[in-house]
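Structure below; questions to follow.
Omission of a single protein chain aside, the complex is shown with its protein chains in their original locations.
This part shows subunit A:
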Amino acid sequence: MSQASGAGPLIQVENITRVFHVGGEEVRALRGVSFGINRGEWVAIIGQSGSGKSTMMNVLGCLDTPSSGRYMLNGKDVSRMSDDELAVIRNVEIGFIFQTFQLLPKETALANVELPLVYRGVSAKERRARATAALEKVQLAHRMHHRPNELSGGQRQRVAIARALVSEPSMLLADEPTGNLDSATGEEIVRLFEQLHKAGHTLVLVTHEPKLAARCPRAIRLSDGEIVADGDGRTVAMGTASDVLNAGGA
């Protein structure tokens, strides 16, 4: 949809901070983070728990807004938008893939995949056609009338990926997508990501697993709310501190 529009990076994050107030205390989850991601890139954001990567994921996913700094997504400044404006951005620009899948348990796979289109006001007929096509892409067309509890973990995550793809967003944002899967199934999902990357999708993957980050062409390591490494996936994932030179983007 908007995949080919505009020049420059798809994501431009400039000096972003996010401060939480917990019981009168200030917690600085992000302390001035800057980077850019181009269209078609596959980037891992890696860090220990408490590193700020979840906060980063929420900000990138427009589920949260930064306390200061600027976040440009596909040419739009989304850092000061209202809740409802952000809802529209999430619907149009972002395809979410969550660790716990976040499928609606009472709805069929097909209805789950249709959901983003429901909130875009697409007609029922077109919704059905597009959701079916998305399920075919993840090889689940034959299971589309099943409910999540009738599907295996890997199948559920593939339904979730179909749901992320169906609205043709400018980026896919995955949060620990293999965290709840055994290693064989996890591998299946990573291969699917590789295919999507080859097909030209922009992928951002948030994880604490170095092995997963190492599969990505590029990785950004967060620690204590700051970028400590940004570069080739394997190098950053293995955690040698010498790669700090790329930090801070351009």
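In the analysis below, a residue touches a chain if its C-beta (ideal position, glycine included) is under 8 Å from a C-beta of that chain, and two chains touch if they have at least 3 such contacts; residues count from 1.
Heads up, the rule we're going with is that contacts and distances are computed from a predicted model.
> Between "Ni/Fe-hydrogenase, b-type cytochrome subunit", "Rhodanese-like domain-containing protein", "Oxidoreductase" or "ABC transporter permease", choose the name on the UniProt record of the chain that's been left out.
Checked against "Ni/Fe-hydrogenase, b-type cytochrome subunit", "Rhodanese-like domain-containing protein", "Oxidoreductase" or "ABC transporter permease": the hidden chain maps to "ABC transporter permease".
> Looking at A:Gln102, A:Thr132, A:Asn180 or A:Thr235, which makes contact with the chain not pictured?
Reading the full complex, the residue touching the unseen chain is A:Gln102.
> One chain is left out of this view; which of A:Pro9, A:Gly47, A:Pro116 or A:Gly233 touches it in the full complex?
That would be A:Pro116, which touches the missing chain.
> For the chain that got dropped from the picture, name the residues of subunit A it touches.
Subunit A touches the chain not shown through residues 58, 61, 63-64, 83-84, 87-88, 90-92, 96, 98, 102-104, 106, 115-116, 118-121, 123-124, 163, 167.
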